[in-house]
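Other chains dropped; remaining ones untouched in position.
Which chain is which? They are A and B, in the order written, and residues in each are numbered from 1.
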Amino acid sequence: MSKSFRGRDVISIRDFTRDDLITIFKEADSMEPYAKTKVDILKGKIMALMFFEPSTRTKLSFEAAMKRLGGDVIGFSEPSMTSIAKGESLIDTARVVENYADIIVIRHPNEGAAKAVAEAVDIPVINAGSGALSHPTQALIDLYSMWKEKGSIDGLTVLFLGDLKYSRTVRSLIYGLLNFKVNFILVSPELLKLKDEVRGQLKDAGVSYVERSSLTSDVIREADVIYVTRIQRERFADPMEYERVKGSYRLSLESLKEAKRDLIILHPLPRVDEMDIELDKTAYAKYFKQVFYGLLVRMALLKLILS
Amino acid sequence: MSKSFRGRDVISIRDFTRDDLITIFKEADSMEPYAKTKVDILKGKIMALMFFEPSTRTKLSFEAAMKRLGGDVIGFSEPSMTSIAKGESLIDTARVVENYADIIVIRHPNEGAAKAVAEAVDIPVINAGSGALSHPTQALIDLYSMWKEKGSIDGLTVLFLGDLKYSRTVRSLIYGLLNFKVNFILVSPELLKLKDEVRGQLKDAGVSYVERSSLTSDVIREADVIYVTRIQRERFADPMEYERVKGSYRLSLESLKEAKRDLIILHPLPRVDEMDIELDKTAYAKYFKQVFYGLLVRMALLKLILS
């Protein structure tokens, strides 16, 4: 991605340089005064949501971001609406929609869908999650949350906990973190270890990381950030296996006894029971603040691209 | 509810004093000039709809109210979207949504859902129907319709017709009417009589009421207001029983022969066949005007709470 964001697509977190990321973070900071009111920066602009997968959370976040900036929103987001693509190509749908809007935000089950749409239309496209691999705006939010809460990302030790294999947010976030000097601690069941391909990228970048199959106090002690993800039952062929391991990856107040005082806990949400509800009341818990940071980041992106 | 409405929740009709109600009525009156145009009173404010039950009617009314006041709307309202709550607690969903909006309007099948959300978030919450018991904004609309059409609520004789047991609008409206000096006539099949709990409240309040199991001219003659509700077939274990009784609770032009000249008929809608369609053309019929009053009342509430 070039210096100027105007009119650019957001397809993968890997399109962003370190400078790009810092630009976005600073713009996100400047959005804070507008996040509970409304400005006219994007008055007259229309964002089209093309959500082929349901995602209330991401949809509401983009809608609120656009509306706080004075813009407007059209689109579809019901799973049933994927019927619009039945018989019609995704590209045709996008070429229709581009006549109605100034930017397209797309979520699609197929890897590469956002990229294909971006190549077919003349207006900018933001990938709001496509396929199993990429979710760039979530990664930007996670990175901004660390930058904002810790002052800087360089030098942090980030502990990833849970499903490191299938989570597209983990994958996108790790690629984003490679722009900074970060130590990685990877804690997951054997079955859900980071894919070789991503581990290869860590090695290539000369990044220090340790892998563990359980959450022990020696690694907790090191962490500046714990990034928790959900372990989905359906990943396990044998339900007994799931029941056996899930407890080991649950974050409890007790497990944080030796944690750093200024540890922060992030989570892309929704969560099920991978964290003790007690944690919500601690200063560690930043996952709802992270939602607010998400609004700021999406406002920043929309402003940079459209204004 | 205190004098000032600013930032307050609307959970139950029982939270309102008589003075509160009069304040809302007067505010609703003042909304009339804006109901067919748009002002900028709530410009920059966002309302989030969290509708876990489908309700096109209530949803459209709140949306129109917010937009006529210059505000904006985000949210979800499809039953399928209750999947967002699958695995995630209602409270977590609400704590996410509060980052995107200035007020939450919630509809939920569980009693207590609106209250629980109001306690969990920092922004105001309006209950747009929760569980089998409460629907406070509908009660406000019904009360305002009487106040507006009759000049005052004190001294009115209100005849309730139909299902007085399961209707949450009847229950909420009766509690609202207890703030005024009203005579009650309760006409319903044995099976659908007012619950003892609500009848107990009438007695405690020293309110005069008569109960009937059929709609006869002697009670019609007394009524200033007839509040009609739908009798649902599925309330009867024996379908024959339903067929046998339903005619007795149907309001016809014929049945109003001895009614007061200035009688008004209200109905929360939708209706099926509990009223003669002939009635639509009479001066008694106020149920579509009641829809318009609903817009005014919801505009008034939003203005009082948010501006």
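Following the convention adopted for this analysis, contacts are C-beta pairs under 8 Å (C-beta built on N, C-alpha and C of every residue); 3 or more make two chains touch, one makes a residue touch a chain.
Keep in mind that this is a model prediction, so the values were computed, not measured.
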Exercise for the section: Fill in the total copies of the single sequence across the complete complex, 2 being in place. Expected result: 3
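Keep in mind that, in the parts below, only the chains that are shown with their structure count from here on.
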Fill in the blank from the handout: The distance between the C-alpha centres of subunit A and subunit B, rounded to whole Å, is 41
Exercise for the section: Going by the contact rule at the top, pick out the subunit B residues touching subunit A in the complex. Expected result: 43-46, 48, 72, 74-76, 78, 80-81, 83-84, 87-88, 92-93, 95-97, 99-102
Handout entry: For the subunit A and subunit B complex, residues of the former touching the latter
Key = 36-38, 54, 56-57, 60-61, 63-64, 67-68, 78-80, 269-272, 288, 291-292, 294-295
